[in-house]
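Yeah, one chain of the complex is gone here, protein chain that is, but the others are all in their spots.
Should a chain be cited, it is by its letter among A, B, C and D, assigned in written order, with residues numbered from 1 in that chain.
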Amino acid sequence: MSELTLQERRTAASVRLEWGLVALGVLALIAAPFFIYPIFVMKMLCFALFACAFNLLLGYTGLLSFGHATFFGGAAYLCAYAVKAWGWPPEAGILLGMGGAALLGLVMGFLAIRRQGIYFAMITLALAQMFYFFCVQAPFTEGEDGIQGVPRGTLFGIVDLNVTMNMYYVVLAIFLIGVFAVWRIVNSPFGMILRSIRENENRAISLGYSVGRYKLAAFVMSAALAGLAGATKAIVFQFATLTDVTWQMSGEVILMNLLGGIGTMVGPVVGAGLVVGLENTLATSGFPVTIATGLIFMVCVLIFRRGIVGEIYARWLAPAADGGDKG
Amino acid sequence: MKTATAAAVQPDGDQDVPRVVLSARGLRRDFAGFVAVNSVDLDVHHGKIHALIGPNGAGKTTIFNLLTKFLQPTSGRIELLGTDITRTSPAKVARMGLVRSFQISAIFPHLSVLDNVRVALQRPSGLGFQFWRSLSALDELTPRARELLGIVGLDDAANRLAGDLSYGRKRVLEIATTLALDPKVLLLDEPMAGMGHEDVGTISGIIRSLARDRAVLMVEHNLTVVADLCDWITVMQRGQVLAAGDYATVSQDERVRIAYMGTEHE
Amino acid sequence: MSEPLLAVRDLHAWYGEGHALHGVNLDVFRGETVTLLGRNGVGKTTTLRAIMGLVRKRTGSVVFNGKDLIGLPLHRVAHQGIGFVPEERGIFATLTVDENLILPPVVAKGGMSVDEIFDLFPNLKERRNSPGTRLSGGEQQMLAIARILRTGVQMLLLDEPTEGLAPVIVQRIGELLATLKKRGMTILLVEQNFRFAARIADRFYLMEHGKVLEGFAVGELNVHTELLHEVLGV
Amino acid sequence: GEISDGKVKIGILNDQSGVYADFGGKWSVEAAKMAVEDFGGKVQGAPIEIISADHQNKPDIASNIARQWYDTEQVDAIMELTTSSVALAVQGLSKEKKKIDIVTGAASTELTGKQCSPYGFHWAYDTHSQAVGTGGALVQQGGDNWYFITVDYAFGYSLEEQTAKLVKDRGGKVLGEVRYPLGSTDYSSFLLQAQSSGAKVIGLANAGLDTSNSIKQAAEFGIVAGGQRLAALLFTLAEVHGLGLQAAQGVVLTEGYYWDRDDKSRDFADRFFKRTNRMPNMIQAGTYSAVSQYLKAIDKAGTDETEAVAKQLHEMPVDDVFTANGKVQADGSMVHDMYLYQVKKPEESKKDWDYYTYLATIPGDQAFMKAEESGCPLVAK
Partner (left out) sequence: MTMIFGIPIQALLGQLLVGLINGSFYAMLSLGLAVIFGLLRIINFAHGALYMFGAFIGYLLLVHLGIGYWPALVLVPSAVGLFGMAVERAALSRLYRIDPLYGLLFTFGMALVIEGVFRFYYGVSGNPYAVPALLAGGTNLGFMFLPNYRGWVVLASLIVCIGTWLLIEKTRLGSYLRAATENPELVQAFGVNVPLLLTLTYGLGAALAGLAGILAAPVYQVSPLMGSDLIIVVFAVVVIGGMGSILGAIVTGYMLGLAEGLTKVFYPEASNLVVFVIMAIVLLLRPAGLFGRDA
């Protein structure tokens, strides 16, 4: 590498540590199902992928979508329906979910992209609420009950997903591929343009970039990856429900990002793990879930403002951590 | 009428027939009942530096916005290199070679200085949408970026965050970014504002050399610079063209003196 | 004229970790117009901002009218009688020109009335109901100065007030500053336009690398041409 | 031994923080613990343990918890299961995992219908019993034309549908219905529509806070004073208590249990009150009954093995504080008498929690669907 930009130097300073941690993380995930309840880890992985997909948009493009549940839940419904009603194999179901999410993303993005900031968020929210309404009313979603008992099937006709460990490693693979995709997109020439649009949109236009198209492309990519996460979740839990298309779900993924650290690669994963873990532990603890969650958010905002990972970056890894305090 | 003179009075014995690269006819823009620009005709020639001056609020920036399509004209017609761009998107116009700088400096504050320039180089190189390649794909742009930074004297700051530069150096950076696009027509909105004397000299030099094979339209209040640099001057007042000509002509114009230059300027 | 109205001693300021001022010392006496000169990025703006308290991280002393401003909450500073016109003008987009104009609270008697101000800047009067940031760059600069004139402060901190202004307006502002000076206003000016500064200033401070390099009166200009040339390129 | 993992572990899974948290909530957990204590804390020599979780009314959360309980916590049976979507999801899972579930908190007849399970039981009430109870009784009393205010999801529909069918079967008429989204807070618009329909009875096909708010606002708009009757199709003591007699007076409702019914029920209620400071409703008492019966079944079967226990549950009669003459049908439905009550006027109430006037008993075989009609594939034709 002949020239190091500032960004790259920052990374260079911590790159070995970071890669080391990532490798450690992957190893931990490979070993995890032997120590932790695998279904729980799979849930974390699905949400972590969802959070990463969202981060692609918020952290690296500066677009705050308040409607991402549409893609997550929409893909889950599509996949669950295709697999259950039409007897599609799981891989086809997941791809369909992902494609459907991308399509929904295209429509929502197309409408929302002309607006900025909070207005962008609000249009996505409004459209997501309409999609929610559709899901409540449409017969195929089976209303409150959701699509239950989705068969896991056999992947490519060989891997029996009913075996928990098989399912686990498939989910892990999907997760890793998804996260790699986000990483690649962010650290690509395209990602560079996204970043500059986030920084100064007018300037990017005057440099000749059709900003709308870049944003839309990022939006669709993020939607597709969110869909991948949602469809996978539907297969894992054999379930697609309204929960996944509510605005609270859109909110939850924002929280995961904020907790973990916006604009960092690992942050959303940590955030998702934390939120999911918390929900799980507290559900059976007798302590009111909401109070604990609320307190954690408050404390995080006051103390770990950049999110947990963002804060670690900022304090120990680099003075000029990117993105932690802006959105 | 003014344009006719413009063509006729082209100075110097340039071999080239002076080529109009950007022209506007009957340009008008209203803001909620207020007419900011009113029936303005303008021709910008290849190889020339054209100044747009006038008192504050005369509509200069608005004209820039209209020409670069950041604003839609209420009426009128704009042509760039013989193509009608009256209804074209700003990004498209930029790709066609009409690039502007902003009055308030426009950079990407959280990118490094080098990356600021590379982002600009990225577009013509077609690397914009490549989301599957690694960032090192951009390394091929680095030498050119360095070169451009060298031209404006920012090579020592290549790795600093652009946002940490002082105001003046930010403007210089903006010019470097603009250069990266190798534009055919360059619109500069007060490029010297907020700059020290030495920098003014540097920038003047850069602009002069740039104008050799492209057209430059600039807004500038520093009359010394205008006198020194510009081949042709359009003076605006209250949205309209008040006078046009070379510096000598314009500066003798009584109306211009009253409306703009003041009494002190010789 | 024994006690300076504003005395800055060993003023240091930081942006995050970046050390921007390295011990600035300067005095401004009552009724005087003093100009800070220096190339881009030497810390002129920072000096003004640090005096006002807009740069949080600062050490040293800033004594105004016998009172140390360091340690005073930001909103108390103006009430000591200092007005600030920032480089980026700070016009409020959500306020109309009128509202922008009457925004800063009057801190003492003796300020100009709105009518007087409109006489001085007829452009503003014409656009008084537009949102502030819809004004052209130059109009915004006028508004930024105009609104401070209402407040009755004894001292003005002006950061590049002529930047981006048409020569007629620059001339007008020159006259305005002269008028203010006659009325006894004390002015600390940051200016790139040396010719403009030379015409109205009583004294100069030349800054470099976050420090004051040299101070001299207008009469000593010719003595320092060498230095000015070297540092500023004039 | 005979008892898997050396202990019997029962999971109480319900809403402990959401709209139905008073319906069963943590008080159901308390009732389950009472059942265990009353049983002596041990069955077949093995300790009995109760664990509980809050499913927040989300079927996916519920099925995750249930799965985790079955997979890693050695839970033998899951009970309560407020909200139909949750109950259906968990029952599906339990069937797959061959585990017993006893639903006391959900209403859907699907549980013992198309989606019935050989190991699934439906205890306290269902939409059918509510429809027959409240709907049937009111038609009999001359309330022969109805207007429904229905919450817009499966539970609301089936409650409305079954009641409407009954009303029509018995010669009544349905003048109209309005379906509103779950969680609405203002019902005045719907109440006005119901009012102007001129119907004699306004049927509230909803539950929980929704019902409370509709009743409260009906009082405000003078609906009952204007001569119309309010039939709350699913309303229990807990909500009446929350609403207060002032607003709730006159409402007709059906419950499978009322604390002041007989000595047995009063005795249980008193003990329950000492622990929780409130009287149990049919969900909580039903949970007590379900846990007790399950333990008895294990005791009788001599093992906690699912098939064996399910067989006992199907065979054993139910006779406890909840009901004296319950029996379990092949579809898993526990058939028992239901009671029609009217909420007292404030001045009629003699003591705390004295809320109901008894109107009628609906015999079990009328209140609940016959196994053959249920559509449950397990029922041999």
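We take it that a contact is a pair of C-beta atoms (placed from the backbone, for glycine too) under 8 Å apart; a residue touches a chain by one contact, two chains touch by 3 or more.
Bear in mind that the values here come from a model prediction, so they are computed numbers and not experimental data.
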Check the whole complex and report which displayed chains the hidden chain contacts.
A, C, D
Consider the whole complex, including the chain that is not shown, and state which of D:Ile3, D:Ala21, D:Ala53 or D:Ala66 touches that chain.
D:Ala21
Among D:Glu30, D:Asp126 or D:Asp152, which residue is in touch with the absent chain?
D:Asp152
Options D:Gln217, D:Thr287, D:Gln342 or D:Ser374, residue touching the unrepresented chain
D:Gln217
Full-complex touch with the removed chain, picking from C:Asp27, C:Glu99 or C:Glu126, is C:Glu99
Going by the touch rule given at the top, which residues of subunit A touch the chain that is not shown?
64, 111, 114-116, 118-119, 122-123, 125-127, 129-130, 133, 137, 247, 251, 254-255, 258, 288-291, 293-298, 300-302, 305, 325-327
For subunit C, which positions touch the chain that isn't shown here?
52-54, 73-79, 83-84, 86, 90, 92-95, 99-100, 102-105, 107, 131, 151
Touching the hidden chain in the full complex, which residues of subunit D are there? Just list them.
17-23, 25, 152, 178-181, 183-186, 188-190, 192-193, 196, 208-209, 212-213, 216-217, 220-222, 226, 238-239, 241-244, 246-247
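We adopt the following convention: only the chains that are shown with their structure count from here on.
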So, comparing each chain's Cα centre against the centre of all protein Cα atoms, which one is closest?
A
Relative to subunit C, the most remote chain by C-alpha centroid is chain D
Just the number, please: Cα centre separation of subunit A and subunit C in whole Å.
50
Chain-centre distance (mean CA atoms) for subunit C and subunit D, in whole Å, is 76
Nearest whole angstrom, what separates the Cα centre of subunit B from the Cα centre of subunit C?
30
Which subunit C residues touch at least two other chains?
none
Of all residues in subunit D, the ones touching two or more other chains
none
Are the chains arranged, by touching, as a line, ring, star, complete graph, or other?
line
For this entry, which pairs of chains touch?
A-B, A-D, B-C
Within the complex, which stretch of subunit A touches subunit B?
1-9, 184-185, 187-193, 195-196, 199-200, 202-211, 214, 217, 221, 320, 322-323, 326
Subunit A partner contacts - residues on subunit D that touch it in the complex:
16-17, 26, 51-56, 58-61, 63-65, 67-68, 71-72, 83-85, 88-89, 92, 96, 152-155, 181
If you look only at subunit A, which of its residues touch subunit D in the complex?
37, 39-40, 43, 136, 143-146, 148-149, 237, 239, 241, 243-244, 279-280, 283-284, 286, 288-290
